[in-house]
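A single protein chain has been removed from this complex, and every other one stays in its place.
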Amino acid sequence: MEKIRVGVVGAAGYAGEELLRLLLRHDRVEITAITSRKNAGSPVETVFPRFTGSGLTFVEPSAEDLAKKCDVAFLALPHGLAAEYAIPLLKFGVKVIDISADFRLRSTAKYEEYYGVPHPEPELLKEAVYGQPERYREALKGARLVACAGCYPTSIILASAPLLASKLVKPTNIVASSMSGVTGAGRKVDLAYIFPECNESLKAYKVCGHRHLPEIEQELAVAAGVDEIAMNFIPHLVPANRGINSTILFDAAEGCTLEKIEEVYHKAYDNEQFVRVLPAKKCSDTKYVTMTNVCEIGFNYDAHTNKVIVTSVIDNLTKGASGQAIQCMNIMFGFPESTGLL
Amino acid sequence: MEKIRVGVVGAAGYAGEELLRLLLRHDRVEITAITSRKNAGSPVETVFPRFTGSGLTFVEPSAEDLAKKCDVAFLALPHGLAAEYAIPLLKFGVKVIDISADFRLRSTAKYEEYYGVPHPEPELLKEAVYGQPERYREALKGARLVACAGCYPTSIILASAPLLASKLVKPTNIVASSMSGVTGAGRKVDLAYIFPECNESLKAYKVCGHRHLPEIEQELAVAAGVDEIAMNFIPHLVPANRGINSTILFDAAEGCTLEKIEEVYHKAYDNEQFVRVLPAKKCSDTKYVTMTNVCEIGFNYDAHTNKVIVTSVIDNLTKGASGQAIQCMNIMFGFPESTGLL
Amino acid sequence: MEKIRVGVVGAAGYAGEELLRLLLRHDRVEITAITSRKNAGSPVETVFPRFTGSGLTFVEPSAEDLAKKCDVAFLALPHGLAAEYAIPLLKFGVKVIDISADFRLRSTAKYEEYYGVPHPEPELLKEAVYGQPERYREALKGARLVACAGCYPTSIILASAPLLASKLVKPTNIVASSMSGVTGAGRKVDLAYIFPECNESLKAYKVCGHRHLPEIEQELAVAAGVDEIAMNFIPHLVPANRGINSTILFDAAEGCTLEKIEEVYHKAYDNEQFVRVLPAKKCSDTKYVTMTNVCEIGFNYDAHTNKVIVTSVIDNLTKGASGQAIQCMNIMFGFPESTGLL
Partner (left out) sequence: MEKIRVGVVGAAGYAGEELLRLLLRHDRVEITAITSRKNAGSPVETVFPRFTGSGLTFVEPSAEDLAKKCDVAFLALPHGLAAEYAIPLLKFGVKVIDISADFRLRSTAKYEEYYGVPHPEPELLKEAVYGQPERYREALKGARLVACAGCYPTSIILASAPLLASKLVKPTNIVASSMSGVTGAGRKVDLAYIFPECNESLKAYKVCGHRHLPEIEQELAVAAGVDEIAMNFIPHLVPANRGINSTILFDAAEGCTLEKIEEVYHKAYDNEQFVRVLPAKKCSDTKYVTMTNVCEIGFNYDAHTNKVIVTSVIDNLTKGASGQAIQCMNIMFGFPESTGLL
């Protein structure tokens, strides 16, 4: 069985580590390059002892060099930086699966509003396929450039899209309240993320205008079939390593019942390997998806306020980043979709 | 300086431990009885080594016995059980400060709806003063029976009441999303609360109809000056020992601005020792209130959805239970309100 | 490729969960029975949602029934109970891989000293092969009954045996100080293990005479080629889910140097897939072995006290229990040793 050659750009962060963990047991790929500016020249085990024996060594990131070695490159870089690599890599004919936020927004105006600078390559924004297999599977098959869904967005969109599409809930007044473990901030060395600052600390942050908000709104508008959605997304940081829990409230539309919600979810996800729908009234729990590529969804209906309340959990590094990226790769290259992910 | 004699009923739980921690350094009280069915006869240090040297020993709970020894009794018992002690204690002339939920609801119908049984002493429901000093200070002065505010309710009501009273926000469509550390479940021995089940686990629970909901709705209706409020309250359990964070979303009323919100909070709380209002746009963090009696409140205005977003944190065992109970006691007995709490 | 039929007895605990996680992706086995008294009749996902879709359902444990369905049974039971199943299963011709402590001690006297009762089947103590592949690989090939090494013992013995065998260290005055995450206590519902009792708690326990001590002493005596070893083993409980770290101090024998120690370890483990030897002076870290079957060993020499100091980490549920059990099974049935474990 021939293998494709893959590169991981930015392999010394947590998303990079998770990519390596999954790709090393993926039987259709060969890892031909891993990059890290800071660790170039060092064997991977100096940063991640668990990969001792893999024979991998970090190299300086260079699009030209990657183009020689790789059929596809995963970009596990901070936003802004990812675009710098994506553009030349695509020119060299390398397929790009970007885990950053650089190509997720369709609107250049939104991009500029939220990132403060014009997008460096607006044409690519149009071309990029949003990397959420459950919703864009067909488009992913021929994609050159995939903009993987963000971690919070993945949890929220998978839980919300079928409901919005079904019209059982209204596309207005949506509130998503999410909690994330600290790996969600990346492997970032900052006072805010040292252990004693995070342990025994529960807090919201960026409650207005988090950068994942326009991405969520964009995709929920698509799902709902409306031009625009304005909603609230409230992220919280909590003392855990992995996991995102999103609790989402919708105004129920007329005729909405728990049974109909259940039917909608089952229709949407019964054939999906990586979405699990809980029985009605159960709440999802991050611990049941840790180190898996699964999104687990629970649903409730609150008669006294006429709200639909949905809970959705993922492992932020797997389904929220690297696992989903590999799922996208599997689709792009015609591998069985769950290869390397079970 | 004469001291009052206090008893702690149910002193072997976490709220009981916190009461002892605070009362032992309170210079106007003498602890004359601590009860625990399970530990009766044992010195307090067999359960809580930190109280070695206090000379306290658990006894069987008996209203008659407590009446002989105490001017005031704190009830740190599960709901249902608290009422069983409150009723005879009051008859014996002992003042009662109940940390449980037994006397918090004004409506016997609501009590029956949420607890599944009729209230054992409806008259006392009417008499009980809701134990939240910032809102019922005057009534507390003469109280015989205090129903201390619950932990989630304390965080939500303190942050919401001034806004609702000011009419800057609407009393409809309120969403409160809260996270609690595991001591919030009490010192309960249950599979759901063992360390490996809670650590690295983020989850919502009882998203419809949590028993704190009618209490919150009752008090917010009072604050808003309306007959009834129907809102959503979504509790989550997260891997921390102490702390509650509540994030609350309101529909802004016409004319609402960040400046007006700030003014309302400052007017409400500038003279309060145990409420801290953050500068606009800052979010509160449980770690800054751990083991204090303080509620820290942050506020934001989201123009794109016209919502006011408030964050509120407390230590669930201190301001959310035992600290607030002592604050109530200080008021009842004419002590300076912060005695033993700084 | 024909598959063997395996049963997991006591599948609702943490070792059981880890067995299922690993066996479900093992391509040479079919899980034909999982038992749990408490959960008999329920699908596995009612206890472990992550196994939704596996089609497994808990049944009552019955040796007769298991004998019909299984070629081999894993016993993930408390000690004492395991023997009750092992004996009839063996009679029915089922191979048994016991994760409990019931068959680990060669000496019936030691068993009785530490467990307070005579061993129910002393003949089987003699027959049982100690389940540590790196040291008993040959014997495991033909084994009917495997007594898997305990979690603490695995970490300590793998790190100590080569050194003792080499005579670079003395078989006297050994001190092993270990820390374990809370899953090491099993899925036990007990006040001592609820989250708030474990979080922010660091403590030693059973510092004299822990039940793993005679097992460690037995195996280290074998390794050292002496009749008996008396040593100290000090376990500690710390707030983590998974992982054991053991730090072991030995008196260096004459002529011991860091280089010789390094040579001994490399000779012992360079061909082992599941033992990783760190460069001299590095300390091992549980986070690099979490959810792997690897034991990571670091070594130091302290000239000022003439001690050799070794650190050894494992995931207590994988290499310390279920992973090692599967490694044993692979050997017993002639599968490649790492099948299902990478």
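Letters are used for the chains, namely A, B and C, taken in the order the chains are written, and counting of residues starts over at 1 for each.
Methods note: a contact is a pair of C-beta atoms (placed from the backbone, for glycine too) under 8 Å apart; a residue touches a chain by one contact, two chains touch by 3 or more.
Note that the coordinates shown come from a computational prediction; the quantities given were computed from them, not determined experimentally.
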Residue of B:98, B:121, B:296 or B:337 touching the missing chain in the full complex: B:296
Residue numbers in subunit B that touch the chain omitted from display: 25, 48-50, 52-53, 200, 276, 278, 285, 288-289, 291-292, 294, 296, 342
Touch residues of subunit C, complete complex, unshown partner: 173, 175, 177, 179, 181, 197, 199-205, 207-209, 230-232, 234, 236, 238-245, 247, 249, 281, 283-287, 290, 298, 300-302, 304-305, 307, 309, 311, 313
Where the unshown chain meets subunit A, residue by residue: 14, 181-183, 187-191, 193-200, 239-241
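FYI, only the chains that are shown with their structure count from here on.
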Maximum centroid distance from subunit C, chain identifier (CA atoms): B
Residues within subunit A bordering two or more other chains: 200, 285
